[in-house]
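For this depiction, one protein chain was excluded, whereas all remaining protein chains were kept in their positions.
Chain lettering (A, B and C) follows the sequence in which the chains are written, and residue indices restart at 1 in each chain.
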Amino acid sequence: MITGPRIKTLTIDDKPVGAREDETILTIARENGIRIPTLCHLEGLTPIGGCRLCLVEVKGIARPVAACVTSVQEGMEVTTDSPRLTQYRRMVLELLFSERNHVCSVCVSNGGCDLQDLAQEFGLTHLTVPYQYPRHKVDASHPWFTLDHNRCILCTRCVRVCDEIEGAHTWDLFGRGMQARVITDLNQPWGSSQTCTGCGKCVHVCPTGALSEKGKSVREMRKSREFLPYLRLMRQGRQV
Amino acid sequence: MTPPVLLIAYGNPLRGDDGLAAAIASEVSRTLPEETVEILTTVQLLPEHAPSVADRRLVIFVDARAGEKPGTVNLSPVSYPDEAGGGAALTHHFRPAHLLGLASLFGRVPRALLLTVGASEFGYGGPVSASLRSALAAAAGIVAGLSR
Amino acid sequence: MITLEDLTEIAAKEQETRSAADHHVHVCVAASCLSLKSDLVKESLEKEVKQNGLAGKVAVKGVGCMGLCMAGPLVTVGDGVLYQNVTPEDGIDIVKGLAEGARPISRLEGDSKAPFFTKQVKVVLENCGKIDPERVEDYIAADGYRALLETLENKTPVDVCHEIQKSGLRGRGGGGYPTGLKWSTVLKSTGARKYVICNADEGDPGAFMDRSLLESDPHRVIEGMAIGAYAVGASHGYLYVRAEYPLAVKRLKAAIKQAERLGLLGTNIHGTPFSFTVDVRLGAGAFVCGEETALIASIEGGRGTPRPRPPYPAEEGLWGYPTLINNVETFANIAPILRNGGAWFASLGTAKSKGTKVFALAGRVRNTGLIEVPMGMPLREIIEDIGGGVPDGRTFKAVQTGGPSGGCIPAPLLDMPVDYESLAQAGSMMGSGGMIVMDDSSCMPDVAKFFMEFCRTESCGKCTPCRVGTVHMHQILQKICSGRATEADLALLLDLCDVVKNTSLCGLGQTSPNPVLSTLRYFKDEYTRHVIDKKCGASVCKIRKDEEVHG
Partner (left out) sequence: MSRSTITIDPVTRIEGHAKITIQIDENGHVEDARFHVTQLRGFEKFCEGRPFLEMPSLTARTCGICPVSHLIAAAKACDGILAVTIPRPASMLRQVLNLAQLVQSHALSFFYLSLPDFLLGMDEDPKVRNLFGILAKFPDVARDGVRLRQFGQSVIEELAGKRIHPSWVVPGGVNEPLTESRRDAILSRIPEALAIVRRALERGKRVLEDHREEIRTFANFPSLFMGLVDDRGLLEHTDGKLRIVDAHGKIIGENLDSTRYREFIAEANEGDSFLKSPYYRPLGYPAGIYRVGPLARMNIVDGCGTPLADQEWAEFRDLERGAVLSSFHYHYARLIEILYGVERMEQLLLQRDILSKHVRAQANVNNAEGIGIAEAPRGTLIHHYRVNEDGLVEWANLIIATGHNNLAMNRGILQAARHFISGRTLTEGALNRVEAVIRAFDPCLSCSTHASDQMPLHVSVVNQAGEILDQKIRG
């Protein structure tokens, strides 16, 4: 008897697709060449459904669901694009931009930023909600990296990669609501962290210029994330 | 080969409806091929644009106008000197007619038209007013028609 | 091993001591009366009894909440006499009155036959104001733990689930999910172990049902949890209580110790294979930890943030194991249901909403306090009869139910029955039982602003719409209330309500626009007055003069 996961069939944007029951809508959509915008999601890290950009509509469910954390079900009818979804995604982006001080023109990640790319994709040139202009400090105490809270969107990719891949759990969250921010160790300067291994994985998974390498000037920070699928593959290999 | 038609869309896209010209230009760029019309978007007209203006078959200036009824599309010929005379100031009050005047230094002065769309919101930030969407489409249609 | 006979014996002994006394004086020692120094009243009474040589004749007992909190400290003598606003000095008179042949002290006397008392139906609160919450024996004398032992003796877990299903009990935490169904799901879920969690992270502004219950009758909740654990196959439970409830925590911990001492908790309870232990976990004061997945994360020692469901805790809960999670009032209903039968419970209430509901009645109403009414009672009866109506010659405007996730119900809907469906249809919700009455001195945009500020500060920050959207909504409401808002702001507010409602990760965010939406639904004119005329009808909002002129 086969005890592995069962196969389910469903439709995404009217296209019939097959999936293992433990797979998410996002995985299957991508596998079938259907693009769903994401921001907090990163292949290889535990999805959290935080940013809400990957919302999709499922027939029979009133509220849109986050594709990155919703498992497929038999007969599910998924819609990944609609005027309503576009409006929601746009507003989510607006909210992110209004929350901190995202000034692309002086940002190290200008031209290499997931948030900026999405703004371009959605033609977001202006906000309908007012900017909050919070005052956030920059933590440049680490010898190789800089943390600029002004550009953080609280996606927690850094927190997850450090915990799940590097195994150091240097990063965590502090405070709640709009006061929430990422911290290292028990809210100590990054440079004084006893647990940080200096691996830089957090910097490269960061979607914006919040985490960057020192010495990089404006527009010079480019993130490379190839290590993540590679490490995952190697680990799987070892398990087999 | 220089395209026979030049579209100059001017205005500051960071100031509300002032971005209308740029929006019209991007609409036109979707419908017409590069060989037909060259598109120049700029925050303000500058004397340095004069060499690009010379020797075209047609130059179309596109601008959002305060003081005109929002949504009205107006098309008028441009010539130098215009009714306002030679014109004094530089950068901020540099008009299409001025550019046409300077173009004479670099070749044949082309036929030129100014397309304006009445607009009202020129505050910082904010996209082009939703109420101007139909005017935007109409203006883009006119420009495309003229360019063919 | 404790048996039913042991329980009977304890109860009999308790009864015996009780009947030795001629007079029974009960002093409320729940938080509300305690805050008015009811402990000193009790001391004074005890001292006077001793000094007047009435020891043994007059029994003074600290009991749980009697409900009419606005008139505390409350003292009852026997069954019929209720004293209100009692001071320690009054102890002299009360005891003197008793010494002189049970003469009531008229200046202190309240009307114990008032509709406030007579219209209530007490199931959950049946022991409140009657038993000493710090003594397990008193609980046992009131048939306590009988349901647990009888269940262990006579019923299979499936039987228990059936009985609960038959009762029609629905979750009292707010959602109204059928409790029996939830129990069956957890029972059916497979896992190396299972957990039971009691959600006592009561956080709605103005709500104090769980707190009063835990302070007044802690054993009832523990018994409900133990039965639940038996029904789903769990052997360990957590009581997640907010740290702001120190008295409840103290009494719960004491109650757990007492139950353990008697063998009502522990291994092989009643000589069966069933074992159950309970731990108290303190919540550090985050509203979102009332959301079950956030609560579980908090117990696990993580940051109290919710995660998307499914999987539901019934399948994957605490530490990834199947977990039964119910709120305090839900568990408090369990023992009576098993004692009296599901059919009995189902005879109370309406077709879809069975049993009773406890409400914390607050705001602009004469009788504020803790009440319990059968489901389906018209709102008007609750407010006008039990609540005594709006005081000071003011007129009733609206009642807010469901806390920050709920909404406002206006005067024209006062005759609607209070049940899950009706409240939802009116744009509010049952919620955990907060009920705040407002009169014409309240400004509805200001009310919406209050709740939005609550949601903004209580957002955990995990998902974008709730974290940032509530901030913007609150700012717009501030603008409205200060007369600076435009119609465009109002339109943006509606857009934000839509986005936050439909895209937030958990219930906190999804329901946070409700107070705005429901006040907009019934009091749109108040918003437009603020926005267009720059006027606050209730004169609550401070709109600057110059803006009033230019408006």
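The rule we apply is simple: a residue touches a chain if its C-beta (ideal position, glycine included) is under 8 Å from a C-beta of that chain, and two chains touch if they have at least 3 such contacts.
Given the structure is predicted, the values throughout are model-derived calculations rather than measurements.
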Touched by the hidden chain, restricted to displayed chains: A, B
Of A:Lys15, A:Lys137 or A:His169, the residue in touch with the unshown chain: A:Lys137
Touching the absent chain when the full complex is considered, from A:Glu57, A:Glu94, A:Asp114 or A:Asp148: A:Asp148
On chain A, residues whose C-beta touches the chain left out of the figure: 105-106, 108, 110, 137-141, 143, 146, 148, 191, 214-220
Touch list for chain B against the chain that is not drawn: 47-48, 50-51, 81, 85-92, 98, 101-102, 104-106
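Operating definition for what follows: only the chains that are shown with their structure count from here on.
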Centre distance in Å when chain A and chain C are each reduced to the mean of their C-alpha atoms: 39
Separation of chain B from chain C, taking each centre as the mean of its C-alpha atoms, in whole Å: 67
Contact footprint of chain A on chain C as seen in their complex: 286, 288, 303, 307-308, 310, 456-465, 467-472, 475, 492, 495-496, 499, 502-505, 510
Sites on chain A touched by chain C in the complex: 48-52, 55, 63-66, 69-71, 87-88, 91-92, 95-96, 98-99, 128-130, 132, 153-154, 172-173, 175-180
